[in-house]
Each structure stands twice: as C-alpha cells, then as structure tokens.
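One protein chain omitted, others in place.
Now for subunit A:
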C-alpha cells in the first residue's frame, strides 16, 4: 500500500517544508507529464491493437481511449470509446474513466460511469493506461453481477440472447 501514498501529499503535512510547495507543484506536474508521455509511448509501440488511447487535444491530462469488445462475448468487434481524465496527483490517484459510447453492461450506468474496483479502492500506482483499458475490456466479458449499476443488465445476464439484443440496441444508439 505504501506506493499508493503520494509523496507530495505526505510532504504537505510536514509544516517545515511548506514553503517549498510552489516548487514542488511544478516539479510534480513535470513528473506527471513525463509519466504520461512514457505511457503514451509504450501504448503506441505495443503491437496489441485491441486497446488504444491518445491525448484528446493539447492537454496531456485528457485522453480518449478505444477498446474493442473481447472476442467470444456479445461485445465482439464493437468499438467503445472512453474518456480518461488524469488528476495532477496521478499516478498516486486513479484517473476518472467513463464510457463515451453507450454500453449496456451490469457495471456501467447510462451516463457511462464504471464500477470497477481498480479505479476506486484498489487503485495502485503500478497500473497504467494500458492495464486500465485491458481491465475494462475484460470486465465487458466478465461482469460483476453482485454490485450492479445497471440492474436490468445484471438481471438479463443469464439470458444471453436477450442480453445481446439489448447490447446491440444500446450500441447502435449512436
């Protein structure tokens, strides 16, 4: 758990170093940029094309991600777009990830919010954009029925044919 503590915040509690704050913010933000640049590079170089992400505009802290539905599931060959928003304390705090493309899924609500433990309490600084996207991709095929955001989807999960109809309906809303 130790790696989850942002040295910046732990430092803040130390009163003697408060006057360094300004400089720390700058260097901190630089470190985040550097990390995001690096993540982008690994993502670009990787040969796995089922997940992908790229900064949305000039702001390095907002990305758009794309995941392809895993094969052998009802989501197969569908492309879902997601938005990723990185806090300045990244990677000590998890990014905010939301679906842009409407998705019918037990753990995804109608406005695209995702219920996934590693984006919440189980976040670790060792995760990166790629692993987040891969986790979400696998979540599509293996939903957590016990804590649904979309009750209808959770209920239908057992009846795959009807479930698939709903999925396609939602996906084609675009």
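As a working rule, contacts are C-beta pairs under 8 Å (C-beta built on N, C-alpha and C of every residue); 3 or more make two chains touch, one makes a residue touch a chain; residues count from 1.
Just so we're on the same page, contacts and distances are computed from a predicted model.
Chain not shown in the complex: UniProt lists it as "Anaphase-promoting complex subunit 2", one of "Stunted", "Anaphase-promoting complex subunit 2", "Exosome complex component RRP45" or "Pre-mRNA-splicing factor CWC2". Here the missing chain is touched by one residue of A:53, A:116 or A:136, and it is A:53. Looking at A:40, A:118 or A:134, the residue that reaches the missing chain in the full complex is A:40. Within the entire complex, the positions of subunit A that touch the omitted partner chain are 37, 40-41, 43-45, 49, 52-56, 58, 60, 63-66, 77, 79, 81.
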